[in-house]
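Every protein chain of the complex appears in place save one, which is left out.
Moving on, here comes chain A:
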Amino acid sequence: MTAVAPARRQAVRLLVLLVIVAVVLYPLVWMVGTSVKSQAEIVNNVGLLPERFTPGNYTDGWTNFDVGFGRFFLNSAMVSLLTVLGNALSCLLAAYALGRLRFRLRKVWFTVMIGTLLLPGHVLIVPQYILFRSLGLVGGDWPYLPLLIPHFLATEAFFVFLMVQFMRGIPRELDEAAKIDGASPYGVFRHVILPLSRPALVTTAIFSFIWTWNDFFRQLVFLSNLDDYTVPVALTLFIDSTSQSAVGPMFAMSVLSLLPVFLFFLAFQRMLVEGINTSGLKG
């Protein structure tokens, strides 16, 4: 706005915003506070902070089940990082084809890709489970393949779309110049598109990591042995054990499970916020 609003109005606005911040942050602070409360305090003191700092919940939670949480964290990290790799690689290839190259039926495929954007994953879970199971990939020696394979085949249309949008911003003159120098479409990809797409790749990597780290539905369906569990699936074990004594450890592990996402948020805050802007609006 051009006109400078009166100072008092700004102050009221700031006050309202601070109240909203308090409401938004309360559950998070409360979660951290509860994770260091003793069992007695969890029942009697529902305030933000513990009267006595009890870090024991963290060690108790870490070893609460037959398999330690270290294992679950490793499993989650492996699934998330491989998903990042798969998405970045396969979506970039698809985006280069759809956004940059000219070939038969390109428009048709592009429309199909946009169509799959809105396709709910829950619709496909039953037949995918049956197919992967018939291939012997469910509950096998390495049960993560059903989780990973789709990501190496560019099925996350959101990222393909994001990268196509990004590539539209790369000047075509660069492609043409490379072609005059004798570069093939592969050469253009390797020497022009790949290096210039780094921002889009980073955005894709960050979102892939966070979404996979938090994902629950697919991991719940495809992982059945305790040893193979990822963090979100392992956390639900706490709900099954109805005993009150597990609440502190459950909170402690919940806090730990959100920590990587939180660190990503701190490190890439600006990029995350701008990432969702570039994804859909510039049509």
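Points worth noting:
In this text, contacts are C-beta pairs under 8 Å (C-beta built on N, C-alpha and C of every residue); 3 or more make two chains touch, one makes a residue touch a chain; residues count from 1.
Convention: contacts and distances are computed from a predicted model.
Matching "ATP synthase subunit a", "Carbohydrate ABC transporter membrane protein 1, CUT1 family", "Acyl carrier protein" or "TonB-dependent receptor" against the UniProt entry of the left-out chain gives the name "Carbohydrate ABC transporter membrane protein 1, CUT1 family".
For the chain left out of this panel, the touching residue among A:Leu49, A:Leu93 or A:Ile170 is A:Leu93. Residue A:Ala154 is the one among A:Val36, A:Ala88, A:Leu137 or A:Ala154 that touches the chain missing from this view.
Although one chain is not drawn, the whole complex shows that of A:Phe69, A:Tyr144, A:Phe166 or A:Phe189 it is A:Phe189 that touches it.
Residue-level contact of chain A with the missing chain is found at 1-3, 5, 10, 13-14, 16-17, 20-21, 24-28, 30-31, 34, 43, 46-47, 90, 93-94, 96-98, 101-104, 106, 109, 112-113, 116, 118-131, 133-134, 149-150, 152-155, 160, 173, 176-177, 179-180, 184-186, 189, 210, 214, 216-217, 220-221, 232-233, 235-236, 238-240, 247, 250-251, 253-255, 257-258, 261-262, 264-265, 269-270, 272-273, 276-277, 280-281, 283.
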